[in-house]
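Only one protein chain is missing from this complex, and each of the others stays in its spot.
So, chain A:
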């Protein structure tokens, strides 16, 4: 029999309801796997006492009418504020910070009976694509092709590693430019970034507020549907949260996409794209076509400007959001020398507390917002962003139901291998995902195959705004057709 920690949410839910499994036993199995998984550096703050308390409460609540997530052990990205539990966005500047409040997403998950095993590794302030900017050191991908340690991707790298290695049943992630979908693709799991406004951002440490969205990272599309349903919904505490009813996403998984139109954007065919990615994409098209969908070529002409647009807007918003880390109200404060005033306190605190990539982005953001450059960079980027969004609107207006693209330009790369790359080379990891954040659309990464080295590769589906239900159904069809069942061989 499968170890309990290797179950999907759906299978565990059904077993819990039937009384074949207790939440405490399930949680114990995950805690054991978590402790045995220290070599992956995925969990950075463990909360076994909270987990067992929540599991006992879930067992007391068990029954046919308990919520889907009742008793389901999850990992929580370190970006989510969790009351009384370290929540430091993988940054030294928030060392020791224990929030006095609970983020809306984690509060909703706990209300639904979910169990928190601990906090998960990530890139510092979610800025990165390899988990290497974390103050805890990088999380490690459970997949290997040789003796090298590979990145699980980023920024939600700890979430991806933990789910792929069965340390938990599922995890929360956040996605500003691809931070759910790229790590999901690198680790052979499913990750969905919902429509901007579908999930409350309240209590999630802010990176770029007009782009950030939280979403589930799971073993299957069905699990993503179940968990998204519990995370989503209107929240008066987030003024950008949409006051829309949350559909039953799991019920939308009919497996029927006959007559749907799938757009293939020609601009996503990049020069120098690895043959394996090209083939995967063609295979994905064939799978959806076999399922009765119509494949149509589309054009999203401003695609090539998405990355430079993103790297103006995201740092601009980050420089503003991260101004709050000043050594006054929470987190780290530098030791001051005789005669240092408040300016020295700010400057030393931020130099000590922020890592190199965060400092770089805060300064880029400061520059593009500074007098004399605001119009040339920031306002221009906001205009190009409007054009990028219009590209998608025109495709959808022409009848396209979903768009199929690669999720990443390569399989997972080795930790340290990008150490000498320029920041811009690292940013290219987000080339297929970042457009979706700029346009506020839902996007999902689905594992579809393995490359020649045996590493997982994923495809991305992009949906219409607020149509996560339809998007998940397309992803469900792709998942079933691809039949991806591979698991990383345990070495940790």
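Keep this in mind: a contact is a pair of C-beta atoms (placed from the backbone, for glycine too) under 8 Å apart; a residue touches a chain by one contact, two chains touch by 3 or more; residues count from 1.
Here is the rule we use: contacts and distances are computed from a predicted model.
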Which of "Aspartyl/glutamyl-tRNA(Asn/Gln) amidotransferase subunit C", "Gluconate 2-dehydrogenase subunit 3", "Na+/H+ antiporter subunit C" or "PadR family transcriptional regulator, regulatory protein PadR" matches, in UniProt, the chain that is not displayed: "Aspartyl/glutamyl-tRNA(Asn/Gln) amidotransferase subunit C"
Chain not shown: contacting residue from A:13, A:144 or A:332: A:332
Chain not shown: contacting residue from A:60, A:286, A:342 or A:452: A:342
Full-complex contact with the absent chain, from A:49, A:100 or A:147: A:100
Touching residue (missing chain; options A:145, A:359, A:394 or A:410): A:359
Selected from A:145, A:240 or A:410 as touching the chain missing from the view: A:240
Chain A, residues in touch with the chain not shown (by the definition above): 96-100, 195-197, 210, 236, 239-240, 242-243, 302, 304-305, 307-309, 311-312, 319, 323, 326-333, 336, 340-348, 350-351, 354, 359-360, 362-364, 366-368, 370, 377, 379-387, 389, 422-424, 427, 438-440, 465
